[in-house]
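A single protein chain has been omitted from the complex, and every remaining protein chain is retained in its original position.
Lettered A, B and C in written order, each chain numbered from 1.
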Amino acid sequence: MTLTIGVDVGGTKVAGGVVDDAGTVLVQTRRDTPADDVAKTRDVIIDLVGELAAGRTIEGVGIGAAGWIDANRSTVLFAPNLAWRDEPLREYVGKAVGLPVIVENDANVAAWAEFRYGAARDADDSMVMFTIGTGVGGGIVLGGELLRGAHGVAAELGHMLAVPDGHQCGCGRLGCIEQYASGSALVRFARAGARQEPQRATALLELAGGETEAITGHMVTTAAQGGDPVSTEAFAQIGRWLGTSLADMAQILDPQTLVVGGGVIDAGDLLLGPARRSYLDALAQRGRLPVAEVLPAELGNSAGVIGAADLARRI
Amino acid sequence: MTLTIGVDVGGTKVAGGVVDDAGTVLVQTRRDTPADDVAKTRDVIIDLVGELAAGRTIEGVGIGAAGWIDANRSTVLFAPNLAWRDEPLREYVGKAVGLPVIVENDANVAAWAEFRYGAARDADDSMVMFTIGTGVGGGIVLGGELLRGAHGVAAELGHMLAVPDGHQCGCGRLGCIEQYASGSALVRFARAGARQEPQRATALLELAGGETEAITGHMVTTAAQGGDPVSTEAFAQIGRWLGTSLADMAQILDPQTLVVGGGVIDAGDLLLGPARRSYLDALAQRGRLPVAEVLPAELGNSAGVIGAADLARRI
Amino acid sequence: MTLTIGVDVGGTKVAGGVVDDAGTVLVQTRRDTPADDVAKTRDVIIDLVGELAAGRTIEGVGIGAAGWIDANRSTVLFAPNLAWRDEPLREYVGKAVGLPVIVENDANVAAWAEFRYGAARDADDSMVMFTIGTGVGGGIVLGGELLRGAHGVAAELGHMLAVPDGHQCGCGRLGCIEQYASGSALVRFARAGARQEPQRATALLELAGGETEAITGHMVTTAAQGGDPVSTEAFAQIGRWLGTSLADMAQILDPQTLVVGGGVIDAGDLLLGPARRSYLDALAQRGRLPVAEVLPAELGNSAGVIGAADLARRI
Partner (left out) sequence: MTLTIGVDVGGTKVAGGVVDDAGTVLVQTRRDTPADDVAKTRDVIIDLVGELAAGRTIEGVGIGAAGWIDANRSTVLFAPNLAWRDEPLREYVGKAVGLPVIVENDANVAAWAEFRYGAARDADDSMVMFTIGTGVGGGIVLGGELLRGAHGVAAELGHMLAVPDGHQCGCGRLGCIEQYASGSALVRFARAGARQEPQRATALLELAGGETEAITGHMVTTAAQGGDPVSTEAFAQIGRWLGTSLADMAQILDPQTLVVGGGVIDAGDLLLGPARRSYLDALAQRGRLPVAEVLPAELGNSAGVIGAADLARRI
């Protein structure tokens, strides 16, 4: 049994764990992220790896972080939630901890974890995963390997075009799928619904203290689980859009399995039900050809640590 | 030097050729396709292969055909222009000609030819090709191999969603990119333009004998090359849509190279100019990240024979 | 009691009737339309008016025809189904029959009939009517008068933009509401549904002898009335689009009443149910403001004769 360490660098927390070759997390720990200080964020990672490695034989370290990672899995080119710009994280951490290090995009890491040990573990060749959090991330496995792309930035699924001239995306374009199938879109749709038809959003508005602008994703999930009509419809809206993107993935990549993860998947069939219907509708023209199943992610928050640790095995 | 045979089965012609391991076509021949007769189409293929193989040492036969091919590259599941339904073409032809046979989708075959010997020959890992003919086809190479998908139907790029609730597609859905970036769309846009503003389409209408409904793709190309405003704008329209799909491919797959082929590419920069502009516009948010170049296909009609023959080398 | 004659010139039939000042048709008759012969079509009208006028005191003649009529209600500028181009119909028929004549667009005529004697007879000031036939026509009454427009072509409601870059319209543009809320759209949606999911369109396909392309609007109505899922959904599709246009009319004109007529309204709530829901959804943001009711037309095919005759009273 060999051990590796996986580190998941988020905008608010850095989580780390020691993982065995069955994908089991043996020890886990977490620190706050000093997000606006490049040097301190590195130091937190190094300190955390040191703590986890103490007294153990570790083969390598995998680090997952939101952002663009270069094709060598060494340098963070750009991280939306952190101060990193062209940060040579692999080299820096590697030298400090004396272990081989690999850096990977966080949505890719999660997809890899689900492919190896989670929802897609029965797939041996291919899967596509959408991570539905505040934004929309993606990870693609083809031929049993994570697809990294010629410049390291494959699987940026959130910026596929969904609606020409649609809702303005933070990236500058109009109509990216991230504006229709994300947690932010869920909240936007729910707020709009509550403003338009408050009498159909009484449970949601109660959770928000009567303030439409105070509505959060958690509240929409809670209210929808209790049957609140506006909240349920907000999930149906993002689900329908997600379904069309899942169908695009089936048309383009024809994978064995499709997985949906990220925080919003806690809502389960409130999201997946409408997503599957719109997915199958969009593929109806294929007639009797089999289609990939759409499955919920299974590893939750641990996917980042498990996936990063497993990638460290493959350096 | 080893030789293989490539066969390109179209709706009106069956073309075949003997190809060497440098991708050179040594001999070529073609027959009419008896499109509505399953048995006769098989016989034409067998006869043509027999003729080409006579007196030569042939290693194998590759067959490209429009339609869905199963994941084993053996059976034509469905062919839109031919009578084949679940046709075990590999087995049937293989037995008849006594050679190993492989069957592949025609757009995949063309992409493979361009990857090996054409526009993308400098790429060693990945490329995506759009084939713009009457419809829109696609082929994807990743990790140096053609992407076939779990069910054999990857790279159906024509049925990505472009416009929600958009123009009705023959597949039953509204708004597939095939309705906006194909040769059919080119003709539709040009006819509409000529009907709306005949004074800006005088050259095009002259070619069509004054009959809007008589306008063909060839006429639009000829008129656009001569500067006809409506024809030029029709190319710009399909080019802009093509550009957004090329950008989607860069976001999803981040390939080394993007190639545009098919009959419509004869128009060159009339199509590629607007396509590249809308592609770069859509990727502008990536800032200083490098982006794949968009190149015109180089092998023209021979891509089918060359690609199929080359795939036969890899059975 | 005064009498006038109303004439309804369609692409296949010319209908005429003698109408009293309560909107009652006392006598009615019809002829075939010699649609491609300008002179003969005029003669048929004159002959039919002569027959109806014989032995009666007639105050005037109103003629309704598809197409653009000039602002003086005298000249047919363009008629899509007839050979008329700048046809001075008022003068020609007036001289021939020795009576005052008025010419009006057919959808305007129908709207006027419904305003005076049909679904909107309780409105004394304003109504908007959508006529859903093969295409989408419209008529607007404001201040108790038919809105004619500065150039005679107001209320061309079928060519409001519904979907930017949407389905190609016969007029040359992409995405006119006529491509989404008309009888042609109904048939297109139903055919697409039957092709994609034949098992959900068994009743419809039986009516069409198993031929998707043989499906007509009548068949869709019949099948939907019997519960055929694909046919019902096709009505829901055009109904939803109609609802958004009805809402646009409420935002722009705030009329007392909205009316939906034309052949497709025979389907009743199959069309009006979804239309009303999407209408109310779109106006939900208005909160407690009252909204105009959406009513089905009541006069059916007679609206043309009744409306034209009534307009003749107001020359």
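Please note the rule applied: a residue touches a chain if its C-beta (ideal position, glycine included) is under 8 Å from a C-beta of that chain, and two chains touch if they have at least 3 such contacts.
This one's a predicted model, so the numbers in the text were calculated from it and none came from an experiment.
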| item | value |
| --- | --- |
| Among A:E51, A:D122, A:D165 or A:D269, residue touching the chain not depicted | A:D165 |
| Residue among C:M160, C:L186, C:V230 or C:A267 touching the omitted chain | C:M160 |
| Options B:Q28, B:N81 or B:Q196, residue touching the unrepresented chain | B:Q196 |
| Candidates C:V25, C:V38, C:A96 or C:A284 - the one touching the absent chain | C:A284 |
| Chain not shown: contacting residue from C:V25, C:A83, C:C171 or C:L280 | C:C171 |
| Interface residues of subunit B (partner: the chain not displayed) | 164-165, 195-197, 284-285 |
| Hidden partner chain, residues of subunit A it touches | 163, 165-168, 171-175, 180, 188, 192-193, 195-196 |
| On subunit C, residues whose C-beta touches the chain left out of the figure | 68, 77-78, 125-126, 138, 140, 142-143, 145, 147-157, 159-164, 171-173, 244, 247-248, 251-256, 282, 284-287, 289-292 |
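The rule is simple: only the chains that are shown with their structure count from here on.
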| item | value |
| --- | --- |
| Geometric centre distance via CA averages, subunit C-subunit A, whole Å | 52 |
| Per-residue multi-chain contacts in subunit A, two or more chains | 164, 284-285 |
